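Omission of a single protein chain aside, the complex is shown with its protein chains in their original locations.
Presenting subunit A:
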């Protein structure tokens, strides 16, 4: 954002000289600080409770920092879940999620945007009308469908349906639409095949949107617990979220401080991912937000 655009917002610098506005602005800052606090507090308690003793979690008055730093919670927590294996599973699933659906949707979006095809309107409608149908309608039939296709307990049941996402096709298509047609025409005249045009020109020129989708795929793969727990029936093949849900979150026997040790570990990769890629994520949110 340029400096000129930043010069004023709803309030001008003239307003801010009035004492009544100053007080109001101060109150607003306090309210925002309170919101920031309530946003961060639960993360703080999760992390610090994982280092408290069993008794200290429910002491009155509550403590924020642990009195006795108990790192033994972590070694105890790791006994309840095979984090290494489920982490590897998650990684394998993510590699598939980052390639197969993106390739399928990218090709389709490129075709809709930049290539000669018959029945363009009908095809677009074929994709877009799925946005009107709530997932509640096909959640259960999807499960039965995957069952009759013999895909239950296979990662393909996660990879292939992820490509049936009309919203992402719209997003990709609108990005391809913004690239000049002449560029692709020039490459075609020079003898480049369509696949080459797509992989060597269209994809590199749309890195922002692809990186956005890669990030979304990561958070989805890491966070989704319900659907994988239905589809993957062998416990050893489950990704991390359903494993933690079953063995930690829903467990009634594991004390909270030990639970929090595992939850802290599960929370760190997406947080790190977010802090590293925050620029791309914020940009991507604007991208998808504007499209609505």
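Simple rule for what comes next: a contact is a pair of C-beta atoms (placed from the backbone, for glycine too) under 8 Å apart; a residue touches a chain by one contact, two chains touch by 3 or more; residues count from 1.
Just so it is clear, contacts and distances are computed from a predicted model.
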Absent chain [UniProt protein name; select from "Cytochrome c biogenesis protein CcsA", "Sugar ABC transporter permease", "3-oxoacyl-[acyl-carrier-protein] reductase FabG" or "Molybdate transport system substrate-binding protein"]: "Sugar ABC transporter permease"
Of A:45, A:154, A:174 or A:211, the residue in touch with the unshown chain: A:45
Option from A:108, A:171, A:201 or A:214 whose C-beta touches the chain left out: A:108
Hidden-chain contact residue, picked from the options A:51, A:170, A:201 or A:241: A:241
Identified contact with the non-displayed chain, of A:91, A:187 or A:267: A:267
Where the missing chain touches subunit A, by residue: 1, 5, 7-12, 14-15, 21, 24-25, 28-29, 31-32, 35-36, 38-40, 42-43, 45-46, 49, 57-58, 60-62, 103-105, 107-108, 110-112, 115-118, 123, 126-127, 130, 132-145, 149, 160-161, 163-164, 166, 169, 193-195, 198, 219, 222-223, 225-226, 230, 241, 244-245, 248-250, 256, 259-260, 263, 266-267, 270-271, 273-274, 278, 281-282, 285-286, 289-290, 292
